[in-house]
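A short worksheet on the structure shown next.
Only one protein chain is missing; all other protein chains are in place.
Entry: chain A
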Amino acid sequence: MSQLFMFEKPLGMRDTLPELYEAKSQVRNAIGNEMKQWGYQFMETPALEYYETVGTASAILDQQLFKLLDSQGHTLVLRPDMTAPIARVAASKLLKEDLPLRLAYSASVFRAQQREGGRPAEFEQIGVEMIADETVSADGEVIALMVSALKQAKLENFQISVGHIGFVQELFLQILGTEERAQSLTKFLYEKNFVGYREHVKGLNLSSIDKQRLLDFLKLKGGEEVLDFAQSLLENGKGREALLQLQQLWEIVVDYGEQEKLKFDLTLVSHMSYYTGILFEVYADQVGFPIGNGGRYNLLVEKFGKTTGATGFALRVDRLLEALGELKKAEPAQCILFSDERRKEAFQLARDKRGTGVKVVLQDINGVRNIDQFTEQYGEVTFLIGKAGRGNES
């Protein structure tokens, strides 16, 4: 390995400089406040978890995990998402009464980049988990909250695509007969390979009607009308439940008044085995990757020892900032330059101003070489130097 230069950082690790930090906190506050308004409680978990517990339960692929060993030889992971750690806490501590839990987080997660740069390996996610409520109302609530929070963050042009893994499974099982065959067809959806899907379907030993049903499935993308079309692909009632849930979800989101951003896409398969029902992704203009995703994951909490349903979403703060475009500059601070003679006066003035919520920088004038350059960055500059104008004795 070549010798590292002192300025280098590991692949995908990025610094957050003051201006970006400010923009990030604005977004984080806008979204976090909305979550709090809906009664979600923020919590934190450790950055390191056991590979065997959180590492394997997480939806993130093994090769994306940062692994290390502790002094006892256990494999640890830097948390790759927040959902698995929260499921761990919920199952072991918080779920004693089996009452619905509304939790929120904003934290860095870590995912190793194998291939190239252009993507951070550590990034902040802000999200919620709604645990122990299996109703569609819970799914509707998290989607409506997400829309509402994004609006609070001043994001305008975004869209949510909603799918249902239960529908995909039921339809495929109905037509193909075995889990295994359904699974291999689902894999094409997961890989977003529609060409391969069509070729695979054409090569199957099925009636032309069934083949057409599978080919038509790829068209299940659009507004509420998609659900009727989906219904027509099913036979004898089975698989209706998933569609009923989606219908109900639609009505719930309409009642929230947030349906404008919602579209259905029944071909959406975000993960091979993680989600168990309704799932969704959020997209924004000008960003090439989803800015967030979520859905129902009823099997995860079970891995930590409690059988209960859960749903939630996670937004990526970095991509959200990209979608928001121009960073809003923070209000510049005011500056008081002082010399020793009027130090006390300067301190008092600063205290008064800070008391009214103004940001104030106090700077000993002897510490600055180029005063013009220094004062340029501040909104209002006050000079308290020399002996003249003594006052404000307290």
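Convention: a contact is a pair of C-beta atoms (placed from the backbone, for glycine too) under 8 Å apart; a residue touches a chain by one contact, two chains touch by 3 or more; residues count from 1.
To be clear about the criterion, contacts and distances are computed from a predicted model.
Comparing "Monosaccharide ABC transporter membrane protein (CUT2 family)", "Cytochrome aa3 subunit 2", "Transcription initiation protein" or "ATP phosphoribosyltransferase" against the UniProt entry of the hidden chain yields the protein name "ATP phosphoribosyltransferase". The hidden chain makes contact, of the residues A:Lys263, A:Lys303, A:Lys344 or A:Lys359, with A:Lys263. Of the candidate positions A:Thr16, A:Gln37, A:Asn193 or A:Thr307, contact with the unshown chain belongs to A:Asn193. Touch with the chain that is not drawn comes from one residue among A:Tyr51, A:Tyr105 or A:Tyr283, which is A:Tyr283. Summary of contacts with the chain left out: across A:Lys221, A:His271, A:Lys303 or A:Lys353, the touching residue is A:Lys221.
In the full complex, chain A contacts the hidden chain through residues 118, 157, 159, 161, 192-196, 198-199, 215, 221, 263, 265, 281, 283-285, 287-290.
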